[in-house]
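Note sheet for the following structure.
What you see is the complex with one protein chain gone and the rest in place.
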Amino acid sequence: MTLVQLSRVTPGVSDWFFQSLSSPFIAAAGDSRLERLPIIARDLLTSRLPEPWRWWLNSLLAILVVLFGFAILFALLTLVERKVLGRVQNRPGPNRTGLPFTKLRLFGLGQPLADGIKMLTKEDIVPRSADKLLHFLAPVALLAFSILTFAVLPFGRNLVPVELDAGILYFFAAGAGTELAVFMAGWASRNKYSLLAAMRALAQLISYELPLLLSFVPVIMMAGTLSTTGVVEAQAGWKFGFIPHWHVLTPWGFAAFVIFMVSALAESNRSPFDLPEAESELIAGHLTEYSGFKYALFFMAEYFGMCALSAMAVTLFLGGWRAPLPFLEIVPSYVWFALKLFALLFGFIWIRATFPRLRIDQLTRFAWKFLVPMALINLGTAAFWSLTCNWSGPLQLARWAIALALVAGPFVVMGRKLSRDYAPRTYRYA
Amino acid sequence: MLGIGLLKGLGVTAKNLVGSFHDPARLVTTEYPEQRTKLPENYRNFPFLVYDGTAAIDGLRCVACKICEVECPPQCIYIIPDRDEKGRPTKKPKVFDIDISVCMSCQICVEVCPFDAIKMDQQYEIAEADRFDRLLLKREALAKPNSYYQEIHPAEAAQVDAMLAEARRKADAKAKAAAEAAAAKAATAKPGAANPPTRPPAPSGSTPATAAMKPATAAMPEPAVPPVQPTQTPAENSATGNPVAPKTGTPGA
Partner (left out) sequence: MSIAFLIIALVTLGSAAVAMSLRNLIHSALLLIASWAGIAAFYLWAGAEFVAFAQLLVYVGAVSMVVLFAVLLTRQSRVDMAIAPDALRRIVAALLAGGATLGVLFGAVVSAPLPIAASATPVTVSVRQMGQELMGTHAAALLIVGALLTVALLGAIILASTGREDPPGVAPPAVAPPTRKTS
């Protein structure tokens, strides 16, 4: 049940839905024409309509734009990922698929299209002993949950699909459903690899949900709000005119950002935390018994989840749609958001190209013995930071030093303890 | 400290990522249909039949002796010798089939052939839509000129050609000696006869070369004798510098 359907059956909800959808689209006065381009385009389409229809069409447009935008991003991302992985391994990557029926290759830009056609035309196989209903529901639920998370992301100035008071909480509540869908997929396939993958996915997601949630608590504490636009507002302005007030540029913010990204890697089942679908151990994990379009849905959901978590990281830590320097504000806000999003997604791909997969015990140990304590300590650091916000002059330096020590000290100590058993291996006969 | 190794690893991959763009020599991929790696000379997959001259079927070195058919371990060779109207063997194969879906590329047929008539090919693009007919290579598809053999196995072909030429020279000398002896004999017997009928030299295809002259076992003969058909010498072949394996227009390949 999407939010829109929900609001249709519940007028109580539709009140805030209505207000939230209409109010953020009212452009600020000083904005440039380029900045307001999406809103101008939308108004061109819908301004003639009477009021209730107009609202419906506006919502529909927002949904369509977000869905299509991220679907195209997903298609491109699969190609970019394969290209980057290839380049890292000194290969050109896919470069042969271009426009169909022509000799144009376009650096392999036709690859997503070809993949899509292949996925759509493949046979949809359901194992005979599978739980048919759950086997069908799992990819649908997974995709639905990951699409729901896009609703509260601020893609630009005044460009929030739904302005919620508890937007960040909504984001993680919607994202929490994905692990359920992974479990359903693994269990319903009636395949031992799938079931093992489901168990691994549960263990992994339980372990990493905690640091993920703990890591953004400092941000909420400092911003004083749970709404995504509020968090972006809290990161406005520049110190000395050129250092942006982004959360990542503070000691606690940097630590929280790193913890958040590590947990996001694990939450989206990406390498090096891709244990649920570890090819070399579990064939394809919970995807083993899926083929054709359902398989494509799983892939889509994985990339949507990755995009959503990256977008959330941009919002929480990297200043959202804000420009890094004052004179760069002529570039529209949604471009900045997209650039930051691409940078983080590239980071995801880069990490995938670099690190080998963890073992399940290493994975859970890393979460419980390192990330959770670090996140808690980081919460304390953020509390110190907010208590000392009126320190000035030399005290400012002391504030920085203490906060850095509070973050770096435990990191070094716990890191040493964690990696003590993992000395560089010496091979006797190699 | 925790994380230093991770950052180092990220640095390595970043170096490769950037390096592969500004230094194309890093890219190890050969983009296959356009670019091909030069096959090593000793690469072999399936046998083919060598012919001399220009006529594919008439020039075949094969005399349909059936040694290869007998020796072939998976029995993928099938030969019917050709016979003329009177039923005498013409020392040519009427049917020479090799089922390359059965062939295991063991090269035993090449080893046992006393006439250097069958050699190993390097043609690897042999995928076919039909599982039965198109993989059973007929005589016409198997016949390839000696120049092609020289192209794909230059050193080995030079050796074989030298040996064949040597054998032919010896046969010629022997024939000439025999003819002279016969002439002398005829002269002594019948001094009036000035022009004895000389037998023409034996055609190269049916030269009775001995098994001891196989390139695999025989020592390298002196290269004093030039090859019989120097259509393309190995030196020329390498001088043209064409690294691409030739796409010969052989049927069935």
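The chains carry the letters A and B, assigned in the order they are written, with residues numbered from 1 in each.
The rule is simple: a contact is a pair of C-beta atoms (placed from the backbone, for glycine too) under 8 Å apart; a residue touches a chain by one contact, two chains touch by 3 or more.
On a predicted model such as this, the values are computed, not experimentally measured, just so you know.
Of the chains on view, those touched by the hidden chain across the whole complex are A. Note on the undisplayed chain: of the listed residues A:Glu179, A:Asp274, A:Glu289 or A:Glu302, the one touching it is A:Glu179. If you put the hidden chain back, the residue from A:Leu37, A:Val80, A:Leu226 or A:Leu249 that touches it is A:Leu226. The chain that is not drawn here is touched, among residues A:Tyr170, A:Tyr290, A:Trp321 or A:Phe366, by A:Tyr170. Residue-wise, the contact with the chain that is not shown comes from A:Ile206, picked out of A:Leu34, A:Ile72, A:Ile117 or A:Ile206. Although one chain is not displayed, its contacts with subunit A can still be listed: residues 1, 6, 9-13, 15-16, 134, 164-166, 169-170, 172-177, 179-180, 183-184, 187, 195, 198-199, 202-203, 205-206, 209, 213, 224-226.
Basically, only the chains that are shown with their structure count from here on.
Put simply, the C-alpha centre of subunit A and that of subunit B have 62 angstrom between them.
Subunit B meets subunit A in the complex at residues 1-3, 6, 9-10, 12-14, 16-17, 19-21, 26-29, 31. Of all residues in subunit A, those touching subunit B in their complex are 84, 87-92, 350-351, 353-355, 411-412, 414-416, 418-419.
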